[in-house]
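Just one protein chain is left out here, and the rest sit where they should.
Letters A and B mark the chains as written, and numbering starts fresh at 1 in each.
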Amino acid sequence: MDGWWKKNPFYVEYMVHEATALFVAAYAIVLLVGLVRLGQGLEAWTGWLEAMKSPLSIVFHLALLVAIAYHALTWFKLFPLTMPPIVVNGKRVEPNVVVSTGWTAAIIASLALLGIVWRIAA
Amino acid sequence: MEIYKADVVIVGGGGAGLRAAIAVAESDPSLKIALVSKVYPMRSHTVAAEGGAAGVKREDDSFDYHFHDTVGGGDWLCEQDVVEYFVQQAPVELTRLEHWGCPWSRTADGHVNVRPFGGMKIQRTWFAADKSGFHILHTLFQTSIKYPSIKRFDEYFCVDLLEEDGRCQGVVAIEMGTGEFTMIEGKSVILATGGAGRVFRESTLGGIVTGDGMALAFRHGVALRDMEFVQYHPTCMPITGLLFTEACRGEGGYLVNKDGYRYLQDYGLGPLSDKPKNKYMELGPRDRLSQAFWYEQQKGRTIEHPVMGSVVHLDLRHLGEAYLHERLPLIYEMAETFMGIDPAKEPIPVRPGVHYTMGGVCVDGKCETSLPGLYAIGECASVGIHGANRLGSNSLTELLVFGKVAGDEAAKRAKSVAPGNSASLLKQAEAAEQRVMALRTKSGGTERIADIRKDMVKSMEDGCGIYRVEETMQATCDKLGQLRERFKNVKLDDNSSVWNTEWLNAIELDYQLDVAQAMAHSAVNRKESRGAHQRLDGPDGAYTKRDDVNFLKHSDAFYVPGAAPRITYGDVKITKSPPAARVYGAEGEKADQERKASNV
Partner (left out) sequence: MSEQKVIEIEVLRYLPESDQAPRSEVYKVPFTDDMSVLQGAQYIKDHFDGSLTFRWSCRMAICGSCGMMINGIPKLSCETFIRDYYPNRITIEALANFPIEKDLVVDLSGFIEKLEAIQPYIIPKEPRTVEQGEYIQTPAQFAEYIQFTSCINCTLCYAACPQVGLNPEFIGPAAIALAHRYNMDSRDGGQAQRMELLASEDGVYNCSAVGYCSEVCPKHVDPGNAVNINKINAAKDYFLRFLSPKGGAK
């Protein structure tokens, strides 16, 4: 079974999806570190903020963004597989409707968050 | 050689075999059942049946109607006492299958629904979308798992019956995965091996439908009855022969020729009406519809396709996509996958193809053959309900009704007879092994089995098609005799023991040649036209008509080693329906009313 996942694009997508979960974890750690720094006082917090602005950090965050976006997209794709069927008005909701609803909700939520952050920053 | 001692041996794991196994298990859990099948049971060809199973269901229907439809549909060659039992048991068995989980299609209020079918006066065909056979088979297979007394011999290929003291006492089979032989003893043996339609070229049938059980019984002196009656289903996919169920027409589909004309009205099936009407037009019986195709072709009114040949159109467009998806999902998928046609947008090109063998191993109403201890059920048997032409949806019910009968009878027998003499049975089994092994190990042959098979199916199509004449039938008989000779010179590429399907195919071909001979010789000897056996010849065309004086009789073909089969004739059991003109459409309705009036 060694290297089984390389044999088929479907498996590759699955493995990349699973691997991108590590990026989600990585970002959670970054945020956690920020929280710890905040608790350690102003100086530590400013230092963390500065570190976040470094070009390396920005490249890292961009990479995180791409990976997490991929994870989110493929995560919604798994919805019809993993959920019990949703019945509306006696009719089963089509899998692609479930997926696109998930995507739409994620995009709207992201934009809303971006808007709020933009307003606060402004 | 491996030895297994069972009480009841069942050969064939399709609908009939499984139903029989369950019947034995239910009648006495202490009986040991051996279910021998050359494929895993759910691969059996019952799986491909589409339309449904007939059984009286509605208030406005009656056993009497079902009886008359069946006997008239069979052109009065039915055993009427057996038909009577059959129609009464049909709803019982279909209901039992519902209890076992068969997902019959339902009405809005949750009851089992029924659909119209060809030659049936009232709609009485229970259906599970257009995968009725599939659901029946899987329900039976899965239910059979409940019974620990059923021991399955999956992928075991039966090569002979064991006969001792004038009774059948077991079988010899090859374990396909190893090539090892096994002797399976049994006090009763039930053959449930299905039909033999693969002796023809263009058929709806799976590769496994090779008449094994028929040939086995035949070689042991049991008659093959009414073998000349082979059903052409009128709506099959050209070239492959894959089936477009009669339910296409039951649900309202049209058959039209190259002018878009519903030609069936020209063949005693009219007049046209707006709505589908039972026993009219497209809801006529299969033999008549296939014969009408032949005439349309003669008149040059079929559509000529460069690859597919002559076809007519099965038009389902007016039924609408949603309805087609609900009622005929498999048909929809098949048209799309195999032909690239969307049946909601385009008509489907179809032509007749071989579908069913009405005849088979001659049995009485209790499913017992002339060889004590040997029973036969399902398509491999001729219990007498189909006569000269089977009505669509009677055969799935037959599997259940007579599977139960044979199971009960075989169980009764198994409890009453003493076990056989194992030593002498083993000697027989070893002789059978040597015979079958010789085919695999012999050298010096030159004939490929594919070539012999090709010549056989071509010859059967030429001689035993929808319309038949003496000359070509005789040519087929002669050709089959030659093929028998050529078969002796067969050469196999594979002489290994594990999974040697070439060897098994050769044994099948041997079976097929026997069955084909029974068909062709029975056909040439029946000098009349009845049901699916239609002739164009005779002095002044005498054979083009039904001849009740000379041929209201079953034909019985008997095996003659190394020669053509011997054909004799037996009486037909008539109880309450004397032979009458077989008419459909408006004429049929008139005849029905007259019959009713005279009965009052």
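Keep this in mind: a residue touches a chain if its C-beta (ideal position, glycine included) is under 8 Å from a C-beta of that chain, and two chains touch if they have at least 3 such contacts.
What you see is a predicted model; the values in this text were computed from it and never measured.
**Q** In the whole complex, not just what's shown, which of B:146, B:566 or B:590 touches the removed chain?
**A** B:146
**Q** Touching the absent chain in the whole complex: find that residue among B:154, B:321 or B:430.
**A** The one listed residue touching the chain not shown is B:154.
**Q** For the chain left off this view, which of B:10, B:24 or B:39 is in contact with it?
**A** Of all options in B:10, B:24 or B:39, contact with the hidden chain holds for B:39.
**Q** Of B:53, B:87 or B:334, which sits in contact with the chain we cannot see?
**A** Final answer for the missing-chain contact: B:334.
**Q** Which positions on chain A touch the chain that was left off?
**A** So the residues of chain A touching the missing chain come out as 1, 4-5, 7-8, 10-11, 14, 18, 78, 80-85, 87, 90, 92.
**Q** Hey, which chain B residues sit against the chain that's not shown?
**A** Given the touch definition above, chain B has residues 39-40, 42-45, 47-48, 92, 95-96, 98-101, 103-104, 106, 108-112, 131, 134-135, 138, 142-143, 145-146, 154, 177, 206-208, 239-240, 242-243, 306-307, 330, 333-334, 337-338, 448-450, 492-494, 496-502 touching the missing chain.
By definition in this document, only the chains that are shown with their structure count from here on.
**Q** Taking each chain's centre as the mean of its CA atoms, how far is chain A from chain B in angstrom?
**A** From the centre of chain A to the centre of chain B is 60 Å.
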